[in-house]
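Of the protein chains in this complex, all but one are displayed in their positions.
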């Protein structure tokens, strides 16, 4: 099903017409790309752009590659990858963190890190200067695979952690100053008792916008809200507000010229700029 | 297939952008609702609304319920249910009747009453004051089921009639002053000889806009047109013109605030207002 969310954000970004497609994979994009690159003369090609959404980041990346391989000469348009909102959500969360807290020399744990948002959050934390970034999954093998992918693509070293119960969660948070909860809607990842007396944690982000939240005992409107005088919390609404602003800004930017490529790094930079 | 009809009417209602989906059932609406409730800030949430169409009223009602169950706090948008045009078509037909003819203490028969339009027409006739409302179907069991549903949902008592041949049709019309033909396009429900000397009938509505019409011997442009000095007829074009005006008005109203719910009763009220 084509994303209503992305279409609405695109309209709010000022785009005149959104043409949505569902179930597009790398082998099915040729006619869409033809429509994008051939219909307008060189000086108007920047009036068309392609945004790749979907819920599967691997497929999204393969699709982006296929789209760009079809470009040639002046026959190209700007492209943005944001499967599952991965880049804009992760960038919003990390940019908020980075604005208020030093990331350099910190250890950060990304819980539920194998999903699109988690994968990107881990990479962005590493690129933003965190000393150690841990990526957790219920199964170690999946976490390891995500770490390998991130290393191959972004040249960052991530640590894989299994996180299947209270004990393994504690292990993944031990020595962590930062926690980023990238879990699915309505899945609690950290109980109140697991963070409210934690000796190392300083700041936590949760992207959830529907109860139960990823972190028990916080509010989704928390925006660098201090709990117990020491734990700074960023809830889903604070992240979401910046994510929406960022997504609109990125989509609008696609139409400035016809050669822009917006993925992880470019989108994170734009999040930082929006917060200045 | 997403409805072209509803999309065009929505554009004519002044809506900027219609995002259409096909085959959405209660278990598939989550991401659409997320797109509707999360993308815009509180003061702009009224700029998004959900209209539920489709050809199946039961599924439409289940979908409406699922959509509304996903709303919480300020995270909600206006919703309209009009599967198969049931509410707007029935409301237009009954409002036209009610403007020109007293419904109080009358007996009304809804032919082909188990479809979306027929079900709603029967309920609206009862709520508009008809003394007795008969709902017919080719099979008695289906008529009885529709009557039970209407009673459970709208607390109105309807009488189920089987209507499979000339004789049973006559029985369903005996003592009826009002007949409402809600049959499918091109299906004749009443022969000329069955109404043109009928001792009780006073007014008849037919929603058909393509020959053969539901009532033999009328014109689809009839608008309270008197036949034989005693039978007032409302044809499909008269009903359709008000239905379109009503549907546009209802869709436009969805965007006035973000908490409107437009279903049978609200839509009927708006039809009455449009005719004042």
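The letters A and B name the chains in turn, as written, and every chain counts its residues from 1.
Everything that follows uses one rule, which is that a contact is a pair of C-beta atoms (placed from the backbone, for glycine too) under 8 Å apart; a residue touches a chain by one contact, two chains touch by 3 or more.
Keep in mind that this is a model prediction, so the values were computed, not measured.
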{"item": "In subunit A, positions touching the absent partner", "value": "16-17, 19, 21, 24, 28, 31-32, 34-36, 38-41, 48, 72"}
{"item": "Residue ranges of subunit B at the interface with the undisplayed chain", "value": "1-9, 11-12, 18, 20, 209-210, 240-241, 244"}
